[in-house]
Structure formats: structure tokens, C-alpha cells
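Removed: one protein chain of the complex. Kept in place: all other protein chains.
Here is chain A:
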Amino acid sequence: MLVWSRSGRALVWALFALVFAPLVLAPLAILGIAAFAGDWNSVLPASWTSENIREATAGTNYDSLVVSIETALGASLIAIVVGTWAAIAARGAPRFVRRLTDAVFHLPVAVPSVVVGLGMLVAFSDGPILLNGTKWIVIAAHAVLVVTFAYSTVSAGLDRTDAAFAEVAASLGASPARVLLRVRLPMLLPSITAAASLAIALSMGEVGATIMVYPAEWRTLPVSIFTLTDRGKVLLGSAVTVVLLVATLVVLMVVGLLKGRVEERRRRR
């Protein structure tokens, strides 16, 4: 207990509400209101409508939603595979290789997303690998941006799991592949799904690198939202933002369900 008197506590709580409400609650609430506002020129909207939400899930916005989900799933899958592989392989490698891998895979977090995008443009606009103008440049940029989180989450998971299980399995004669598939990966499943959820959430909301590299036919939802608000269509923009948040939550729930089913199947075996 830090504040002992009842009046003191009330004062602290009032101050808390005074900071928390306008800073965190109001922005979140206001987007929900804006998404359903028909006409808004005063404190509260003059009329309500579901027209914006309908428009946000149709036509080009629907196309963008599909693009966003495909990009997030594709980039996260690549990031999870590469990140998990790097994290597990780095464990068995000599010390300096491990430190090098650590440094390389932590670095993208320190580089601004626009610079990652710019690098993609400079590197893949001509030459042997031509990605500019295709959807792959968007997916590659997203994968680079989220691989850090996949790597560090799985690394942290490896720190927590007991290496003795893998060693026991190996000493009982299990082949390295079997140890990996039956012991190490299942033990890492919670970290891997946590990493996947984080990667998907970040990728769904990514705007910096995407706006640098996206081709016209592969426009993600955040870029569409920016185009809308830039043209003054802020109410529709809010509706599309709400759609984006709901879609992200749904995808994350599906990931959670998949994890549950895999665990269930393993338990029955």
C-alpha cells in the first residue's frame, strides 16, 4: 500500500482517470463512434449509419482486406520458418556464429520501416531478382520487418525449455530429425504461436515499408486507409480501420484455435 488515506487514494485515482481517459480511452472510443457516424460536425454525430461499414467491406476495400490478410499470413509464415530455424540452429552453433545470428536477426528492429522499404526498391528494381511491381516485394518487406520478433520470441522460448529432453531423446536413439519434430518443435509450440500472432498483428497494421513499395494491384488495408483519409474521407477511413482491427482479431483467434487443435491431437496420441 502506497497511499494510506482514503481521500489520498481517491485523489490518485481521479488523477489516473484524468490521464488515462483522454490519452488512451478517448482515441479508441472515438474511432468506434466515427465508424458509425453519418454526419459529424458537432460534439457527437448528428446521425448514425452502417453505410460506412458496408462500404468498408465492399469493392476495393474488400480487395485490400484480402491483400492484407494474404500478406500478413505469407510474411508471417516466412518469418516464423526463418526465425525459428535461425533460433534453433544458432543454439547448436559455435559461440561467435550464435552471436552473429543474434545481431543480424535483431537488427531490423533498429532500422526504420521506410528504410527497409527503400532498400527493397533499390535492391530489387532491376538485376537478377526483380521484385518491384509484384506482390512479392510487399511480402518480402513485411517478412524482414517481423522476422526479428519471430526470432526473439522463439529464442526466449528456447531459453525457457529444458534442453535435457532433446538430449534424452537423442541418447535413446532418436534421429536428429525425429528429435526436432517430436520433441523440440512441440515444446516450442507456445512460443511459435505467440510469435505468429505478434507477426500477423504487426504485418496487418504495417504502413511505412508498404507505402514505399506497394504496386497498384497489391494495396494493403492501411495504405487504403491512408488514401481515404488523405482525400478527406475520414469517416469511411475510420470504418475501414475498424474492419482492419476486427479482421486482425479474427485471424489471431483462428491461430489460437489451430494451436488448441494441434495440442489436442498431441495429447490424444
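One rule holds for everything that comes next: a contact is a pair of C-beta atoms (placed from the backbone, for glycine too) under 8 Å apart; a residue touches a chain by one contact, two chains touch by 3 or more; residues count from 1.
Heads up, the rule we're going with is that contacts and distances are computed from a predicted model.
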## Note on the structure
Looking only at "dihydrouracil dehydrogenase (NAD(+))", "2-aminoethylphosphonate ABC transporter permease", "NADH-quinone oxidoreductase subunit J" or "Iron uptake system component EfeO", the name UniProt gives the absent chain is "2-aminoethylphosphonate ABC transporter permease"
### Summary
Missing-chain contact, candidates A:L118, A:A174 or A:L189, resolves to A:L118
### Task
Would you indicate which residue among A:I53, A:L158 or A:A201 is in contact with the undisplayed chain?
A:A201
### Which residue of A:A58, A:V109, A:L130 or A:L181 touches the chain not shown here
A:V109
### Touch with the omitted chain, as defined above, among A:I69, A:V144, A:I192 or A:V243
A:V144
### Interface with the unshown chain - residue positions in chain A
1-4, 8-9, 12-13, 15-16, 19-20, 23-28, 30-31, 33-34, 40-43, 82-83, 85-86, 89-90, 92-94, 97-98, 100-101, 104-124, 140, 143-144, 147-149, 152-153, 156, 167, 170-171, 198, 201-202, 204-208, 211-212, 222, 225-226, 229-230, 234, 237-238, 241, 244-245, 248
